[in-house]
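Only a single protein chain was left out; the remaining protein chains are all shown in position.
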Amino acid sequence: MSDETFEPKIVGFMCNWCSYRAADLAGSARIKYPPNVRIIRVMCSGRIDPTFVLKALSLGADGVMVAGCHPGECHYIDQNYKAMRRFGMLKHMLAAMGVEAERVQLVWASAAEGQQLADAVEKLVADVRALGPLNWPGNWNEHKDRLEAIESMVKEHAEAMEVLP
Amino acid sequence: MAERVGIYVCHCGSNIAGTVDVEEVARWAGQHIKDVVVSKDYKFMCSSLGQAMIEEDIKTKGLTRVVVAACSPHLHEKTFRRACANAGLNPYLCQMTNIREHVSWVCTDKAAGTEKAKALVSASAERVKYQRPLEPMYVDVNPATLVVGGGIAGLQAALELADAGHPVYLVEREPSIGGHMAQFDKTFPTLDCSACILTPKMSEAGQHENITLLTYSELEEVSGSVGGFTVKIRKKARYVDYDKCTGCGICSEKCPRKVIDTVFEAGIGERKAIYSPFPQAVPRIPVIDVDSCLYFTRGKCQVCSKVCPTNAIDYEQKDELIEVKVGNIILATGWKLFDCARMPQYGYGRLANVFTNLEFERLCNAAGPTNGKIVLRDGKTEPKSVAIIHCVGSRDVNYNEGCSAVCCMAALKLGHLVLEKTNAEVYSFYIDMRTNQKMYEEFYQRLLAEGMHFVRGKVAEVTDAARNPDEQGKLIVQCEDTLLGRQRRIPVDMVVLMSAMEPQADAKELGLKCGISCSMAGWYTERHPKLDPVATMTDGVFVAGVCQGAKDIPASVAQGAAAAARVQGMITKGRVMIEPIVATIDEEGCSGCRICNNLCPYNAIEFDEEKKVSRVIAALCKGCGTCVAACPAGVITGAHFNNQQIFAEIEGALWDAAAAKTEEETATQSVSA
Amino acid sequence: MSKAKGKLAVYWAASCGGCDIALLAIDDKILKVSEAFDVVFWPCAADGKVHDIEKMADGEIDVCLFNGGIRTSEQEYMAQLLRKKSKVLVAFGSCAHEGCIPGLANLNNRQECFDTAYRDTPSTENPQNVRPRHETQVPEGTLYLPVFYDTLKTLDQTVPVDYYLPGCPPEADRIWDAIVAILEGKLPPPGSVIGSDTTVCDECPRKRTEKKIKKFHRTWEIIPDPDTCLLEQGLLCMGIATRAGCGALCPQVNSPCIGCYGPNNDVKDHGARMMSALASVIDSQDPGEIQQIIEEGIPDPVGSFYRFGLAHSLLRRGKLAADGNGHK
Partner (left out) sequence: MKYAYYPGCSMECNAAAYEMSTQVVARALGFKLVEVDDWNCCGATEFFSQDELTASAVVARNLALVAPELNQLVAPCAACYLNLAKTDRLMQDNATINAKVNEALAAGGLKYKAGRVRVRHLLDVIYQDFGEERIREKVVRSLEGLRVAPYYGCQVVRPIKGDDSTEYPLHMDELFKWLGAEVVDYPVKAHCCGGHMTQISEPQAFELIRRLLQSAVDYEADMILCMCPMCQLNLDAYQSRVNGFFGTNFRMPIVYFTQMLGVALGFELKELGFGKELVSAEPALRAKLAQRASV
């Protein structure tokens, strides 16, 4: 994939009360931002499980946005602090796995911050675009010689033993 | 058995169809998404015809799941859930895809918009297959209502509800109800006296059998939810026994300690250390200001106690925390004045004869510190010329971007009062004259006829740096007159700053307690700016008056009444539906590790010491899902947002990104092939 | 058990061999196994030839206990062969189940594995820098070694697996439970893990209360109280997120669970579950402090949370070099 045509695929996990509504507001206000983020709604950023982020990356997402209400402004009192802690833990682990920090970003946006959310999307997309595709599933595809080696082994054994078609 | 999914893509006129090829999305979904048996596009899905189409398909085509790709679920989720229910499908088997706010309105390129819409539809379609039927839960509505704020909006709301026969708790931070309206002299455009129209309402509220007045009190904590809130209120110590005091006022009269009254008199008048803010205060029970009271600060005096005929003074009184149970809450907390010292170029605080509009209201008010005489800061000189500067701290990106809505009319009113009471020339410096309500423009015309001078332009500065003898000793208002197209310097004796209305300093904090948010400007966010202006995103919490946005008295009254009407509707209905989105713990799988026990702010998770398992109390659970994400054994399920559903949604959203996997899968098959 | 004897195969791929020993740890019950089965293939214990297996009819082997992950083309071939010849294929032990310690090498690529094994370890004496190669020319012709992969795969990432027997190694009692289930035909639905679906906490006698963690300790830093939950003492005990079945062996001897039984049913990613649970109870609301607690307390997050499950996790491995296949 050449850089000119690389359109990052990004999954955004957003809480029902603030960040999802910020995205709604960005829409109502016709604020334009890159179309790369596909938003998945959860009730609270506290629902966001690191597994979701890993799942998205493992399926080929180039980046992930985790968004919630500002700290201290959670609709569920303080559950977004749990999101903050999990994000810190996840970030630490992803760094060890070699995933660039810019690919997974934590964003706080209140329901009134349509512009801020749009800006955050713009930044995330620009950051990921600069890093290039992640293509995580491609990461565990083996070199071509693996297939050849198995085929030659199958052939060798088949010829010797005449067991396999 | 495979689900039978129906997909409905809305054009929303051209709102969606303008930047998303909706026909293509529907066609693609029908061909590429598994288990889709119907995929259609339609001009307006939310119309009765659109809904009927879905209902018809559910019945005739045996749909078991429905996806509606249209606007935000916050707008129409209920509509489509109802349509499904009408056709006998559990409403929670319907999923909305937001391709308007999240796609068509934010995209510029139609091809990109169409691709994004496909991904979102795919996500919903994969998710909806795993959705489970849910039964809504109902709670009874407590008929009592809490109204926070005793200004005109809150008063109106409280009286409407009380008159309808429902109990109301009216909480007010100051010693008396009345709010800002009690400070004003006249009201525009009719010029009737503010106190004359307000005080009857105040005393009505004070005497109403259904209203419990909680003045000098503040909201401490809110728990529970719509229908059944529990509210903790701090009744601050007045140091006066509420039951013994008759409100005779001798204590204030005899109190030797005078202080500047920065609240009611806006800093230009005085009050005593034991005081009732104004003569018509409701209740008439005074309070002791401990920061200035001689007894509290120096340990001696006690004059008030000695003169009180009913022994009502109680220096030992403590703050009291009370708890009330209500079904709904109306916030009508009003506003505060912009701090004009933040615009030093206008000289407030530096130049003596620069006043705020609130100070000037008190100056004009016959019950105010000057008995209604308009005089300079020296307390005696009548000004010969007065400049009224509009938009101070409002319509200014450096302070408040929005318009304060009332200042043009208030400036006209103050101008009229100056013309009426003095011989001064009056200059109004305005950016735009906004007089767009009933009888407002007529009032503007009246002031033009009365001889008030109007200069269109934003004032650059108010200075005492004179350039010629005429300016010597005056305040010079420097301004570009945009109608004349030139700079003007107008020397005056007195300047009145029409200061912006700003949200209360603790508006955000109070909003959080009640679970509602503020706009960027700091006003409470209504559920819908046009169609639902007094409800909020939190069921059972309503807003009225200026706390929702700057507005004048008639609009505040209308909102107060509107909020009361909404609450009455809830009370009459008797019960409200709450979403069955709650967590459940599989007790078989729970090993009692107790990770989740500390995570719930509503204490909805209890630990069974005997069985060594944790359990969710459904009635307390608000469905945030934090415990679901935290459970290390994965045995907590969040209804409507379970792992399976979200994983499927992620997979669907990335339907076009998973290509790299296929190569691997084909490679593993070489032996068995 | 009067019916005809079944056929049993046991195979060893990328693993330490502990699983073969564990099979013997069922003690004299092994005799009952041999009463019920003819062992047709068990390279670790008895002589056997691949071509004997190749000559068998498909599905001729009743049960194959396969331990070890898939690191080379030969192992992949054997996995495919045994899958084809066996009615029931059991991923036996943590390596076949989730990659186990050999899977931790997925943080590196082939080149780095070879550098470590053939150059960097202190005990290596390899002045000519000899490395294994797939093809080697000798006068007699070409010799082949299996291809060594960049990424270790689990058995079920290679071929369909019927049952999993978790553990590093599986506990003798659990092995016997599984054998009994096989003999009595009382197996759970295919695809299941044979074992409990609760977590180690269920078997752990320590006292647990609500959790709040201000600091994580490494095992050598503190001597934990013997009666209190180890996690509550700041030790990174994986027991909360790890399938029961071992009888909480490690916590019973004052050592935190390291997670060898893997996660319980329906959990997609063992490490993520653990991270999520652990992070949730960190006792701080300050982003800087949170980061400090995490980074100082858990210097090796992958080794801590994915010690056994990296190859089977959602990401499966660390990021490879830019050319995509690790051939730096």
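We just call them A, B and C in the order they show up, numbering each chain from 1.
By our rule, a contact is a pair of C-beta atoms (placed from the backbone, for glycine too) under 8 Å apart; a residue touches a chain by one contact, two chains touch by 3 or more.
Treat the numbers as computed from the prediction; the structure is a model and nothing was measured.
Asks: Touch partners of the unshown chain, restricted to the chains that are shown, please.
Replies: Spelled out, the missing chain touches these shown chains: B.
Asks: Kindly state which of the options B:Lys78, B:Arg350 or B:Lys384 is in contact with the chain not pictured.
Replies: Checking each option in B:Lys78, B:Arg350 or B:Lys384, the one touching the absent chain turns out to be B:Arg350.
Asks: Have a look at B:Val37, B:Ala85, B:Val307 or B:Ala466 and name the one touching the chain we're not showing.
Replies: B:Ala466
Asks: Quickly run down the residues of chain B that touch the omitted chain.
Replies: Those residues of chain B that touch the unshown chain are 343-345, 350, 398, 461, 463-467.
The rule we apply is simple: only the chains that are shown with their structure count from here on.
Asks: Determine, using the mean of C-alpha atoms as each chain's centre, which chain is farthest from chain A.
Replies: B
Asks: Central chain, going by Cα centroids?
Replies: Of all chains shown, the one whose C-alpha centre lies nearest the global C-alpha mean is A.
Asks: Can you give the whole-Å distance between the Cα centres of chain A and chain C?
Replies: Taking the mean C-alpha position of each chain, the two centres sit 27 Å apart.
Asks: Using mean C-alpha positions as chain centres, tell me how far chain B is from chain C in Å, no decimals.
Replies: 56
Asks: Which residues does chain B have that touch at least 2 chains other than itself?
Replies: Within chain B, the residues that touch at least two other chains are 599, 626, 629-630, 643, 647, 670-671.
Asks: Counting only residues that touch at least 2 other chains, which ones in chain C make the list?
Replies: 77, 268, 273, 276, 280 - these are the residues of chain C that touch more than one other chain.
Asks: Give every residue of chain A touching chain C within the complex, in rising order.
Replies: 49-51, 54-55, 57-58, 71, 78, 81-82, 84-86, 88-90, 92-93, 96-99, 135-136, 138-143, 145-146, 149-150, 152-154, 157, 160-161, 163-164
Asks: State the interface residues of chain C toward chain B in the complex, per the touch definition above.
Replies: 77, 80-81, 83-84, 157-159, 197-202, 208-212, 229, 231, 239-241, 244, 263-268, 273-274, 276-277, 280-281
Asks: Give every residue of chain C touching chain A within the complex, in rising order.
Replies: Interface residues on chain C, with respect to chain A: 50-51, 54-55, 73-74, 76-77, 107, 134, 144, 146-147, 149-151, 153, 268-269, 271-273, 275-276, 278-280, 282, 284-285, 287, 290-291, 294-295, 298, 300-302, 305, 313-320, 324-327.
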